[in-house]
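Before any comments, here is the structure.
Complex shown without one protein chain; remaining protein chains in place.
As written, the chain order gives the labels A, B and C, with residue 1 at the start of each chain.
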Amino acid sequence: MRLLYFAWVRERVGKTDEDISPPADVRTVAELMEWLAGRGEEYAYAFENRKVIRAAIDRNHVRPDTAIAGAREIAFFPPMTGG
Amino acid sequence: MRLLYFAWVRERVGKTDEDISPPADVRTVAELMEWLAGRGEEYAYAFENRKVIRAAIDRNHVRPDTAIAGAREIAFFPPMTGG
Amino acid sequence: MNATIRLQREDFDAAAESAKLSRGRTDIGALVTFTGICRDNESGHGVAAMTLEHYPGMAEEEITRHVKDAQARWPLMGVTVIHRYGRMTPGDNIVLVVTASAHREAAFEAANYLMDFLKTKAPFWKLEERPDGKNWVDAKSADDEAAQRWRT
Partner (left out) sequence: MNATIRLQREDFDAAAESAKLSRGRTDIGALVTFTGICRDNESGHGVAAMTLEHYPGMAEEEITRHVKDAQARWPLMGVTVIHRYGRMTPGDNIVLVVTASAHREAAFEAANYLMDFLKTKAPFWKLEERPDGKNWVDAKSADDEAAQRWRT
């Protein structure tokens, strides 16, 4: 699946997007963030305060307990500040 | 004092304005309307349904029980429909 | 505070009036422009034209009072109110309210407030030309109720 990062999540991870294949026991958005946080210093920093990070699966806002099965594109970003 | 009429009050009275000198016992806006209604057929028609007619004294909205003493300009008109 | 209040027979240019409020400024974050337009239909019957009568002098004073109220209630950086009188046909502009503020809520609420008061307190009366003749438009209780919500 493809991951996208925006705003300070992108800055901390150090990339705009990447393709990943998490292990089968990573089932939800929250579990995916936890798994990502263990992938290295920059990920640990980006996902250190996971409660404030929002996610979208295939361009729809989702909650942390949403299953990631079947997702093509998952995005992580801070709360939106448009308008 | 000067009276002004607007919209259908003006059409019914048949004039835009006039100077009047009501008797001393005509003290309030409501009493003035009652006195005007007795001045002839066109006034009786204009002021037949006095509850819906609004008044302004010297360009400020007033209630029927407002005293008319000292007024220079009193206007009668239907509820406003601007905007 | 930049306040412009005009009653006029001529049409107005909503875009130019709105640009005037914000031009050259960098402190305005929100600009709301409301344009009221003459419609060809009112509650199901056709309207060929409409004549707006007003009380000269009082109309300006009443609008000025409500613009001052709006300035006291919200942190506004500019307000423009233009109300036309005379005969208008469908598609013609009738009224313009522009509000400028640092924040959107103030701009939206002040514009809404001013429109509610123009509808219910400003001395204007509409004479419609319908297929069945001329008719003075009745005041709407919905407009009175809308104006009531600001009385707190």
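Everything below uses one rule, namely that a residue touches a chain if its C-beta (ideal position, glycine included) is under 8 Å from a C-beta of that chain, and two chains touch if they have at least 3 such contacts.
Being a predicted model, the structure only gives us computed values, none of them experimental.
Trainee: Which displayed chains make contact with the chain that has been left out?
Mentor: Computed over the complete complex, the missing chain touches A, C.
Trainee: Spell out the interface residues on chain A facing the chain that's missing from view.
Mentor: Here the touching residues of chain A are 4, 6-8, 56, 59, 61, 75, 77-83.
Trainee: For review purposes, identify every residue of chain C that touches the missing chain, sorted by number.
Mentor: 14-16, 18-19, 22, 24-41, 90-91, 102, 104-105, 107-108, 111-112, 115, 146
Following the convention adopted for this analysis, only the chains that are shown with their structure count from here on.
Trainee: As a quick test, compute the distance in whole Å between the mean CA positions of chain A and chain B.
Mentor: 72
Trainee: Hey, how far is the Cα centre of chain B from the one of chain C, in Å?
Mentor: 26
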